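Removed: one protein chain of the complex. Kept in place: all other protein chains.
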Amino acid sequence: VSERKPIRTELGWSSADRIVVRGKSLPDEILGHMNLGEFAFFELKGRSPTPQESVVFDAIVITLVEHGLTPSALAARLTYAGAPESLQAAVSAGLGGLGTVFAGSMEGASHMLYEAVEGRHADESLEGIASATVARFFAEGRIVPGIGHPIHKPVDPRAVRLFEIAEEQSLAGDYVRLMQLISKEAEAVSGKVLPVNATGAIGAILCELGFPWRIARGFAVMARAIGLVAHIAEEIENPIALELWRRAELEATELSSTVGA
Amino acid sequence: VSERKPIRTELGWSSADRIVVRGKSLPDEILGHMNLGEFAFFELKGRSPTPQESVVFDAIVITLVEHGLTPSALAARLTYAGAPESLQAAVSAGLGGLGTVFAGSMEGASHMLYEAVEGRHADESLEGIASATVARFFAEGRIVPGIGHPIHKPVDPRAVRLFEIAEEQSLAGDYVRLMQLISKEAEAVSGKVLPVNATGAIGAILCELGFPWRIARGFAVMARAIGLVAHIAEEIENPIALELWRRAELEATELSSTVGA
Amino acid sequence: VSERKPIRTELGWSSADRIVVRGKSLPDEILGHMNLGEFAFFELKGRSPTPQESVVFDAIVITLVEHGLTPSALAARLTYAGAPESLQAAVSAGLGGLGTVFAGSMEGASHMLYEAVEGRHADESLEGIASATVARFFAEGRIVPGIGHPIHKPVDPRAVRLFEIAEEQSLAGDYVRLMQLISKEAEAVSGKVLPVNATGAIGAILCELGFPWRIARGFAVMARAIGLVAHIAEEIENPIALELWRRAELEATELSSTVGA
Partner (left out) sequence: VSERKPIRTELGWSSADRIVVRGKSLPDEILGHMNLGEFAFFELKGRSPTPQESVVFDAIVITLVEHGLTPSALAARLTYAGAPESLQAAVSAGLGGLGTVFAGSMEGASHMLYEAVEGRHADESLEGIASATVARFFAEGRIVPGIGHPIHKPVDPRAVRLFEIAEEQSLAGDYVRLMQLISKEAEAVSGKVLPVNATGAIGAILCELGFPWRIARGFAVMARAIGLVAHIAEEIENPIALELWRRAELEATELSSTVGA
């Protein structure tokens, strides 16, 4: 037993008369004293946000909640059609696709920014870091995360607004500026329109708030969980999953059965 | 094509220059104008909450975020140990267990309360409904959802606090009162200590807020998604999953290999 | 420590020089000595199948592997589109929908047959049990599981073939006969065409093989896992998920943005 690593958590515990989250009494010090965003920040970081941090935190999470009929929402609805008794399984299915393609650029942007700033030389300017970063990504044939958007051009209005909010709350520091400079540098070098997109803005703001890049994707996950519950609520009222299935199967069967004839 | 049911959603859509959620412009009318709880309510119901509704809504979601090293948190951490590149899969795994055993009583309480009130006779008192409801559940051998707790006795401090908050915000109506009466009636009939528990309080408040019982479980899902991201963040810093595995395997192997000798 | 319930499993364990599954050495007694179906049966039941059981077991699992572009396959493909680094998350998503609607009737049929036979009176005929069972389901307003099919009429060719195979292997006993009688009785009482369908045939054969009804759904799960890996393999070569997304979003946006104009 002596070699055992202890099983522990700082997050929460309860006894017959106490229910504690992060060292605070849930009924006495949290419920009615914090709003949802403040509590989520507190749960994730172990301290309450400042009013400024709270505004910025809420804005980035809200941005990630609802993106319409995404693959994630479709997967959740299709899963619900087969297992309406398991709403949780439908949300699980929808979250499973928040990987490198859709949620990954947020993580990538945070990672890039942390690395760039940590590796900074004593008197290196942010412009210098931006140039070096873009040069490195281009040399390695990697896509610079957090910039460019297939639809929202020449700017992604969410990124503009998120940076504006960060600025208003005095939380637009070096990471935000570096993200903007990287976008400008990438546009200059490539000759393409590559504005900071929503995931780039969120990635930068996560750095300003001090969240580790390894959980950046978690912001999409917890935000989308809200959105997916709303999609299931709508699916109950006005189902589309069976129609998606019917159409797909019909088209595929027509193609296959003709070929096979 | 004419027979096709349309594929549509009221939740969100975007074009080159607009990003709309529930009819409002995300960058212009939502970001910086709503906090996270207000937006979640708006996303789920299609209208903004009143200040009173917002306080109560936040309190019920917060109550569901963090319950320590639950099976759900353990499953998420064990999954992360095998697929650290897929934080989303770990959260999916953890949410998959929010079924009838842990999240179901919230759903059951809402369902019971809606049915009881909808089936109310013109001049039936809440006391009468409570008696009839408890009698029906007992006669059918079913557990009355939302009352009783293995640890928190004689009261569940979360339920007490949630009802207090609902009262303060003038949102403790017939559903809250009926839930309390059902607890009293069940205690009287059974002779056991059966206080309203957290899931009973949340189930009743969900009725007060007008959320359908079919998505009651979704409140646990979206709340726990936040908690599970925090568990993964902690698991990265101070992992316990491999220790849980090591202990389980060691104990099982000792038992099996001895038997098999 | 004395109060602890032991953590154990009969399924498998390993030490430095031994790898044991269900009491047999994996390298020495299993690999090269059992085929996949025999091993799956052995893993699930703790004993090897007879040659007859093996043929029937394989037939029911094979029947469940591939059903074309089902909601389950679509959910897996849509999930893969967002997280191609997590093939396992795509399969997880696809399996999540194997609930009451699609996989449940197999479970329901097994459950119904076990209950009917266990509750049998000493000299009750199978015909009598069938009548009583159908009468009970109709009286309770419940759908009789395992019969009827929206497309495959007047017979489901899979059910016919599965029963034929069970017969050839001398494994079509009372459960199979009772399932057939229930179908006939339900047709007589309702006046509808209600042949035993694939899930009814599988449910009955699971009873013949002695598998508990509580894991009946697991046969769909393990079979479909194979099918979903094949769908992902095809999705890699010839992706359709993004096209499904594009179409859904386009249609929904046209409807929403017009309404919102």
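The chains carry the letters A, B and C, assigned in the order they are written, with residues numbered from 1 in each.
Criterion: a residue touches a chain if its C-beta (ideal position, glycine included) is under 8 Å from a C-beta of that chain, and two chains touch if they have at least 3 such contacts.
Since the model is a prediction, treat every value here as computed from it, not as a measurement.
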(message) Out of C:I165, C:M179, C:L194 or C:C207, which residue would touch the omitted chain in the full complex?
(response) C:I165
(request) Determine which one of A:D28, A:E85 or A:D174 touches the chain that has been left out. (result) A:E85
(request) For the chain that got dropped from the picture, name the residues of chain A it touches. (result) 6-10, 13-15, 18, 20, 23, 83, 85-86, 88-89, 92-93, 96, 247-249, 251-253, 255-257, 260
(request) May I ask you to list the residues on chain B that touch the chain which is not drawn? (result) 68-72, 74-75, 78-86, 89-90, 92-94, 96-103, 240-242, 244-245, 248-249, 252-253
(request) Over the whole complex, note the residues of chain C touching the chain we left out. (result) 4-5, 7-17, 19, 21-22, 26-28, 30-32, 34-37, 39-40, 43-44, 54-55, 57-59, 61-63, 65-69, 73, 86-89, 91-93, 95-99, 103, 151-153, 157-158, 160-162, 164-165, 168, 212, 214-215, 217-222, 225-227, 229-234, 236, 238, 240, 243-244, 247
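The criterion applied here is as follows: only the chains that are shown with their structure count from here on.
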(request) Using mean Cα positions, find the chain sitting nearest the overall protein centre. (result) B
(request) Could you say what rotation angle superposes chain A on its sequence twin chain B, using C-alpha positions and rounding to the nearest 5°? (result) 180
(message) Centroid of chain A to centroid of chain B, CA atoms only: how many Å?
(response) 23
(request) Could you put a whole-Å number on the gap between the CA centroids of chain B and chain C? (result) 30
(request) Going through chain A residue by residue, note those that touch at least 2 other chains and give them in order. (result) 68-69, 86, 89, 92-93, 96-99, 103, 240, 244
